[in-house]
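Yeah, one chain of the complex is gone here, protein chain that is, but the others are all in their spots.
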Amino acid sequence: MPLTSEQRQEIEAQRLSPATTSRPTVPALEEVLFAPFELLDHGFVRVVDYMGDDGAIVQAARVSYGRGTKKVSEDSGLIRYLMRHRHSTPFEMCEIKFHVKLPVFVARQWIRHRMANVNEYSARYSILDREFYLPSLEQVAAQSQSNRQGRADALPAEKAEEVLDLLRQDASRCYDHYEQMLDPEGIGLARELARMNLTLNTYTQWYWKIDLHNFLHFLSLRADPHAQYEIRVYAEAMIEILRRWVPVTCAAFEEYRLGAFNFSAGMLRVLRCQLAGEAVTQADSGLSRREWDEMQAVLKAD
Amino acid sequence: MPLTSEQRQEIEAQRLSPATTSRPTVPALEEVLFAPFELLDHGFVRVVDYMGDDGAIVQAARVSYGRGTKKVSEDSGLIRYLMRHRHSTPFEMCEIKFHVKLPVFVARQWIRHRMANVNEYSARYSILDREFYLPSLEQVAAQSQSNRQGRADALPAEKAEEVLDLLRQDASRCYDHYEQMLDPEGIGLARELARMNLTLNTYTQWYWKIDLHNFLHFLSLRADPHAQYEIRVYAEAMIEILRRWVPVTCAAFEEYRLGAFNFSAGMLRVLRCQLAGEAVTQADSGLSRREWDEMQAVLKAD
Amino acid sequence: MPLTSEQRQEIEAQRLSPATTSRPTVPALEEVLFAPFELLDHGFVRVVDYMGDDGAIVQAARVSYGRGTKKVSEDSGLIRYLMRHRHSTPFEMCEIKFHVKLPVFVARQWIRHRMANVNEYSARYSILDREFYLPSLEQVAAQSQSNRQGRADALPAEKAEEVLDLLRQDASRCYDHYEQMLDPEGIGLARELARMNLTLNTYTQWYWKIDLHNFLHFLSLRADPHAQYEIRVYAEAMIEILRRWVPVTCAAFEEYRLGAFNFSAGMLRVLRCQLAGEAVTQADSGLSRREWDEMQAVLKAD
Partner (left out) sequence: MPLTSEQRQEIEAQRLSPATTSRPTVPALEEVLFAPFELLDHGFVRVVDYMGDDGAIVQAARVSYGRGTKKVSEDSGLIRYLMRHRHSTPFEMCEIKFHVKLPVFVARQWIRHRMANVNEYSARYSILDREFYLPSLEQVAAQSQSNRQGRADALPAEKAEEVLDLLRQDASRCYDHYEQMLDPEGIGLARELARMNLTLNTYTQWYWKIDLHNFLHFLSLRADPHAQYEIRVYAEAMIEILRRWVPVTCAAFEEYRLGAFNFSAGMLRVLRCQLAGEAVTQADSGLSRREWDEMQAVLKAD
């Protein structure tokens, strides 16, 4: 269970006395404000604040004085146009802030997105909780042979249990020694040193704030099937949050980014031949085997 | 008058049906939300949205679950501590969005602050209004001799009038020809070309969004006495907005940034001698004339 | 002529005593180092420094200790892979620095690329030269009716001459008055004020430094046929510089970015039908007229 009852109370307390505002407000997002979406075994993501809505994108793109009197269909058309032509600045006019709890090895991938604001829980200043990520059985997967940085099918149950035992024992023992080294009645080691004994599946947490343009970029990379499963579950949960927050933008994002495919100059040449009725094989396509396969996969997908 | 009555109506319409939110809300800022602070002869700055408050800084610094049960005095102490030790990330957790109308030559200085989001009114897409900046008489100042990039005292009234006449006539004529070149019944020149005939005092406008950390940096540079007057008036108005929004942060900013002074290693050596009762002159201080003067000015100021 | 003979001498002097370095060095780029590529009527772009080469991208992607013993074909394959999968960080490991002279209205578009370093010539500190952009006759074009932010065909010669006369006279007169206001024997106005009388086609100049990843992004937007002609000529010249500097990256960029096309989810559905032999019309494609036209244009292009 990722949250204590005290933490849940603190979260609930924020909903008790809502305020009145003239700012753009999104009821569908207010509904889930502060509520943790639980992920992995101890993680969560929860929205703690937001700025703007679909209308704010339109308003900024038009540099208008008011919320605009244009029709909904025109606003939607403009957002689709902006997304299609990769106009990034109007999307930067919206901002969202999350509180995220996640394993350290996931945090290390996540932090590579530099165009965001982060405050991480400090293990120099405070003591980390005894919480570490253990994959579910079906996620304990073999090294992929075809993709050097991916995973293949789940390991047989016996091997998977062996992995989980090792992970559990090592993380536990390391945490025991972390506590032992910290104990002010015992060794009394500095926190900034003791933390180095923890394993990379230890959970950390942070406040993370990002504008909508960079958020979409994050989602397009981290919700991708090639992203590591453990970060992808966060990205997928956040796409559902995105849908509540800016539904028109979310739909355009799925149409022009998530569901789209970039055809290279070489692929376009192949495509033109195929549409003209010519048979083209990989051998004479000029494409690498991998490019050819990716292109065929996209053209056959439904 | 910087706004038409139609624009004022659009602005007012946004206040009519306030919403309910659980987000941090700042009544003192809500009071002036959307309202234009008029600046120079046709410019303004108005807040169109904001995220966070003083409490949000504390919440992020502590990575806490709720708004916190700590006392106000502790929150204030933490904010002062963060400001004093230049901890920037908690201040990045707040965000503010402005609509600004400003002369192009001011916009060119302003845009150098890259850590912000901007949507500018497009003169490729639309026609700019006939509005250009003319300084007030007392701002028509001579070139400073001591500061190569500053201005000295106001020019004599006669010369100042001559300047204003030249500025007014040139801007007007250029705008007349801009319209003439654009006229679809006449020349019909592309907007993206016609605009190059406008003078640099023509007004433009934009939506500008920035996080609180970078906003403070902007203000510290642009509210500085060495900043050009025409951008300083914007910065000064924005400090008053800052005070409404995050009063504790604003006070700490004035204490540790605006009202502070950085003593170099050499200045510290001089200071230690002086406090020990030694007389030090510029000649034997090791400081340049300019550094010496700046230091003395700070130590004599009240 | 954009450069004086004194400026040319200063530029030449930098080539006189070359140094020895163990850094990655690119002879084809050294050949044109410092040399101005003249653009428009008074503009130029010239490379003043660079860091890295194609090999540096590979080296960083592999986090290797040396320059690598891999074959050229493997390096090329890796660069193509990185480009295709939008791995941006290895490309950030190269950097290039330019000195650019360009009209102010072009500079205002250019500066929107925030992930770059800029030092602009200061008109607060110095006096700008009497140089302003006048389009060549064939570039004096009508407003496009189909594209609100573009230009159509060239205007008839007579109208174009009228435009050029207006531009020339207004810029000249504004500059005359700029000088008159600055004259220390006459009015003696502060430079920071006088500059506001100049027109937006006045030339400015800056040092501009950018990493290769962001440079490619800049080029993909500004060498695009929809970019304004006056900035596109700079982007096109810079692509030739790119080709000298990092030829493998340049080829991959042309294959996977410049020559590529992004098919939306809807376009992919249409494509699958067409490849299956079904006739699809715009009406039943689910695509907007504009999307349909763009897609057809790409599929018909050779």
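By letter and in written order, the chains are A, B and C; residue numbering begins at 1 in each of them.
Following the convention adopted for this analysis, contacts are C-beta pairs under 8 Å (C-beta built on N, C-alpha and C of every residue); 3 or more make two chains touch, one makes a residue touch a chain.
Treat the numbers as computed from the prediction; the structure is a model and nothing was measured.
Taking every chain of the complex into account, the chain not shown here touches A, B, C. Check C:Asp75, C:Glu162 or C:Asp211 against the missing chain and you find that the one touching it is C:Asp211. Across A:Val118, A:Leu216, A:Cys250 or A:Leu287, the single residue that touches the chain missing here is A:Val118. The chain omitted from view is touched by exactly one of A:Val163, A:Ile239, A:Ala265 or A:Val280, namely A:Val163.
Contact between chain C and the unshown chain involves residues 3, 7, 9-11, 13-15, 18-25, 27, 30, 33-34, 48-52, 56, 59-61, 63-67, 69, 89-90, 92-93, 95, 97, 99, 117-121, 205-207, 209, 211.
Taking the whole complex into account, chain A touches the unshown chain at residues 103-105, 108, 111-112, 114-115, 118, 122, 124-125, 133, 135, 139-144, 148-152, 155, 159, 162-163, 166-167, 170-171, 173-174, 177, 180-182, 184, 187-193, 195-202, 228.
In the full complex, chain B makes contact with the omitted chain through residues 84, 89, 112, 254-256, 258-268, 271-272, 274-275, 291, 298-302.
Here is the rule we go by: only the chains that are shown with their structure count from here on.
Where chain A touches chain C, over half of the residue numbers in use are shared by the two copies, so each contributes mostly the same positions.
The mean-CA centres of chain B and chain C are about 30 angstrom from one another, to the nearest whole unit.
Chain A and chain C have centres, each the mean of its CA atoms, that are 33 Å apart. Counting partner chains per residue, chain A has residues 89 touching two or more of them.
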